[in-house]
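A single protein chain has been removed from this complex, and every other one stays in its place.
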Amino acid sequence: MEKIYFDNAATTPVKKEVLEIMLPYFTENFGNPSSVYHLAQVNKKAIDEARETLAKYLGANTNEIFFTSGGTEADNWAIKGIAEAYKAKGNHIITSKIEHHAVLHTCEYLEKQGYEVTYLDVDEEGMVNPEDVKKAIKDSTILISIMYANNEIGTIMPISEIGQIAKEHQIIFHTDAVQAIGQVKIDVKEQNIDLLSLSAGLLYIKRGIKTAPFIHGGAQERGRRAGTENVPGIVGLAKAMELAYDHFEEKIKNITALRDELIQGLITQIPYCKLNGHKTQRLSNNVNIGVEFVEGESLLLLLDMNGIAASSGSACTSGSLDPSHVLLALGLPHEKAHGSVRFTLAESTTKEQVDYVLEKMPQIVQRMRDMSPLYEEFLKANK
Amino acid sequence: MEKIYFDNAATTPVKKEVLEIMLPYFTENFGNPSSVYHLAQVNKKAIDEARETLAKYLGANTNEIFFTSGGTEADNWAIKGIAEAYKAKGNHIITSKIEHHAVLHTCEYLEKQGYEVTYLDVDEEGMVNPEDVKKAIKDSTILISIMYANNEIGTIMPISEIGQIAKEHQIIFHTDAVQAIGQVKIDVKEQNIDLLSLSAGLLYIKRGIKTAPFIHGGAQERGRRAGTENVPGIVGLAKAMELAYDHFEEKIKNITALRDELIQGLITQIPYCKLNGHKTQRLSNNVNIGVEFVEGESLLLLLDMNGIAASSGSACTSGSLDPSHVLLALGLPHEKAHGSVRFTLAESTTKEQVDYVLEKMPQIVQRMRDMSPLYEEFLKANK
Amino acid sequence: MYSEKVMDHFMNPRNVGEIEEASGVGTVGNAKCGDIMKVYLKIEEDIIQDAKFKTFGCGAAVATSSMATELVIGKTIQEALHITNKSVAEALDGLPPVKMHCSLLAEEAVHAALWDYAKKNNIEIEGLEEPKADVHDHDHQEGTGCCNG
Partner (left out) sequence: MYSEKVMDHFMNPRNVGEIEEASGVGTVGNAKCGDIMKVYLKIEEDIIQDAKFKTFGCGAAVATSSMATELVIGKTIQEALHITNKSVAEALDGLPPVKMHCSLLAEEAVHAALWDYAKKNNIEIEGLEEPKADVHDHDHQEGTGCCNG
């Protein structure tokens, strides 16, 4: 049986070209980049070049790029770092209800420390309204943190508009772009983004923005983020970025077509099922479908048995078994939130794979509904 | 010219066996370990097994092992996490003057937050006196953090004695074992260690010890450390641990012999030069020599020109150009602290390499002294 | 994550369906938790002749429903009453700790069906208490029988 991986938003295989470029930094080029000898300089140069590449794709300057251990750390640093550095100015933070837990739990932590956080509602397609951002601003507001695109439902936020509002009110604007990168074109200067987090991991900090250090220790990353650099990871990230934006328009067109085919196929073939998230302002690789009367984990297990790896909500929370906070924020009742499934496509996704899912999903859903007491009730009530 | 790498305490090449075991987790086994599908379970199992291996070598239980992005994060988490979790109990922390900056700067940060920190002196061989630890304990003491072995001078601390004192006074004991691991046998239970940091990165937290989360977000690491797991890194760490403790006694005997040969050779052949750190309670791979009248960076550059990669003080601080806080804590005057050089050996180090260093070092030092105004003054004064 | 036995009962659940004119029917769990179990029992002469279920829930919920129905078929009411969540979980070669609640749900569903049978027949079953939770009644308390939360 063919294995189809449709959870590329959770993790994705490292491309051959990326791994190849990383390998020497495990074995030959292992000198600590902070040292003076030649071997170390090779690594330092590799980091500098990676920084340049990454800066270029973000529209940033190299000295605005800081490497972290991942998206979660970048989010923690951005939010806690600003909260601490600007606490004399105010204690109010604006974010949304559908942020990743790396942002939400950090904000909740700050609430316990005496900060005030406004969690903006989103509309039923998962969109933050820039007007709501504007209305939430107070004198004490020091930070607006709105994700670039949501990891579960793929909705792309009106980042430029929010950036404009932040600029007009002179409030620092952070965006978690972990899911957006490689799928949309980002320009931090044009979009008035002051801080931006990437997975794998990177934090852009605009020149002039103060941030309290988050990880204290050695003088790496110009004294702002301590810890021996993960050279292979950094080099790999830059290469991955290059590949992502190579033939960008063409790739996005292809994957968007496959995405829409999958969405269309599912919602026409399966009754009582609908697309979660926005129809067009949507990541080109994201399909999130709410299927009534079935439960998500069972659905995923059955998909897996059929060789299809998908996810329900975000992978990071599957340990907690709670229904997705994102789907609840869209206004979905619990049973529908539980019955949602996310397929995230990759560049390598084929039409055959999409067709295979379209063949299997209706059967699996029918099988589950046949044993669902909710479906039984529904049928009886609608007889 | 042969290249000799004598900075293994800073970073060390990844062993072939380790890289081989990591590789599949970049490409084939890429499923997010938190997901339900089969591919993810492969990764989950790999992490679980790594956790078991690592727990075994530390004398810990698997549920006491938490993966981090590195030693610096582990130190930050341990110290900030305890400070926050136990602040109702007290605000006093005991550490030493020769800790790594990951510990020191974290403690300095906490001082700004209202904590009180005692930085214990060390003797001229870099040893913390357990009696000093005992004397420093107050009612408000919530944490003792003393490194297992120092990264610059290799001195191995009386960890078991300090652990005993901590236990008797019911104070939590953290040790930074980044440099010690693989070089000494560690047993957290026998040695009464409550938290232990490893590079690459791991934090052992004894069952029952509360720690505030440091990186907030997803539910990874049983809800205590958020962020997508670095599966290749984790798998590699476990393998490296296994290799380090394979034929342990024999390897330690060999490397200790080479270390002592290098120390002996240097201090007999080069006048006005002495060993920094303890003679016997010393990491088997560490040689740190204070050379009078010469400056460290120049020495390193000349060594590098001769194909020898060494370091002065810790690599992590070389960005800052300050003389090493560790050497200053031993009582060395600034000029001697500046003129110290560290050679850290590896399992692969050969007698030929040691001999080569012994051939080159005296020439290099002589050359530097010939252009040193301090040496000129010294000679004139002693004519 | 799941044992082979759990996966087997999930993939090939025994006794899925309804029993027309069942002697007793019990539904427990609720949609908020993400798990609802409905158990149908056919009881004759104090013996459970047949059992069927329908379940909306995770893999563990489906497997425990399947196993619980298997275990009760052919048992007397009193014997069925003594089939605890533990015995269901054990019969499945164990469940992941976060999923142990699911087995409680299966136990409760059987009890609820027995309660329904007792009510219908106006009898009292020794040792049987009124079911704590029902999908139509009220929200589950936190941590009790909530499979997905």
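Quick notes on this structure:
For reference, chains read A, B and C in written order, and residue numbers begin at 1 within each chain.
The definition used in the following text is that a contact is a pair of C-beta atoms (placed from the backbone, for glycine too) under 8 Å apart; a residue touches a chain by one contact, two chains touch by 3 or more.
In this text, all values refer to a predicted model and were calculated from it rather than measured experimentally.
For the chain that is not shown, the touched chains among those present are A, B, taking the whole complex.
Set against the missing chain, the residues B:184, B:267 or B:374 yield one that touches it, B:374. Note that of A:27, A:41, A:129 or A:306, the residue touching the chain absent from this view is A:41.
Touch with the chain that is not drawn comes from one residue among B:108, B:161, B:261 or B:297, which is B:297.
Although one chain is not drawn, its touching partners on chain A can still be listed: residues 36, 41, 44. The omitted chain makes contact with chain B at the following residues, 293-298, 301, 305, 319, 321-323, 333-335, 338, 370-376.
Definition applied: only the chains that are shown with their structure count from here on.
Averaging C-alpha coordinates per chain places the centre of chain A 34 Å away from that of chain B.
For this pair, chain B with chain C, the centres built from the Cα atoms lie 55 Å apart.
Residue numbers of chain B whose C-beta contacts span two or more other chains: 36.
Looking at chain C, residues 59 sit in touch with two or more other chains.
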